[in-house]
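Working notes, structure below.
A single protein chain has been omitted; all remaining protein chains appear in their positions.
So, chain A:
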Amino acid sequence: MENNKSWNANDRRFKIANREALIGVGLAIFNFIWWYSFAYGLGSKPVEEYTYVFGLPAWFFYSCVVGLLVVIILVIIIVKFFLVEVSFDDDDSDEKDGRGRP
C-alpha cells in the first residue's frame, strides 16, 4: 500500500499521537506509584497500629479510594487541556490539521 505521506515526519497528527501515548505512560506510572506507596507504606504496619478513615483502613482509603479519585481528575484534566482533536481520515487531514492546537 503506497502512500505519499512518510511514516512520522510529515504527518503532524502522528506527533500529537506520540505525545498523547507518552502522557498515557506517564499517567500509568504515576498511578502505580501512588497505589503502591500508600498501600505498602501505610499497610505494612501491624494491624493494631492501623488508623481508619470513614471506617476503612487508612492504607486502603488513600491507595484505592483517593487514588481512584485522583486518577479520574487527572484524566479529566488531560482530556480537557492536553488532548488535541484530529481527523482520522487521510483525505481531509490537511484541512483539519491546522486547528485545535492547545
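The criterion applied here is as follows: contacts are C-beta pairs under 8 Å (C-beta built on N, C-alpha and C of every residue); 3 or more make two chains touch, one makes a residue touch a chain; residues count from 1.
The rule we apply is simple: contacts and distances are computed from a predicted model.
Enquirer: The complex has one chain missing from view, so what does its UniProt entry call it, picking from "Carbohydrate ABC transporter permease", "Sodium/pantothenate symporter", "succinate dehydrogenase" or "Glutamyl-tRNA(Gln) amidotransferase subunit A"?
Expert: "Sodium/pantothenate symporter"
Enquirer: Which chain A residues touch the hidden chain?
Expert: That gives, for chain A, the contact residues 1-3, 7-8, 13-14, 16-18, 20-21, 23-25, 27-28, 31-32, 35-36, 39-40, 43-44, 47, 50, 52, 54-57, 59-60, 63-65, 67-68, 71-72, 75-76, 78-79, 83-90.
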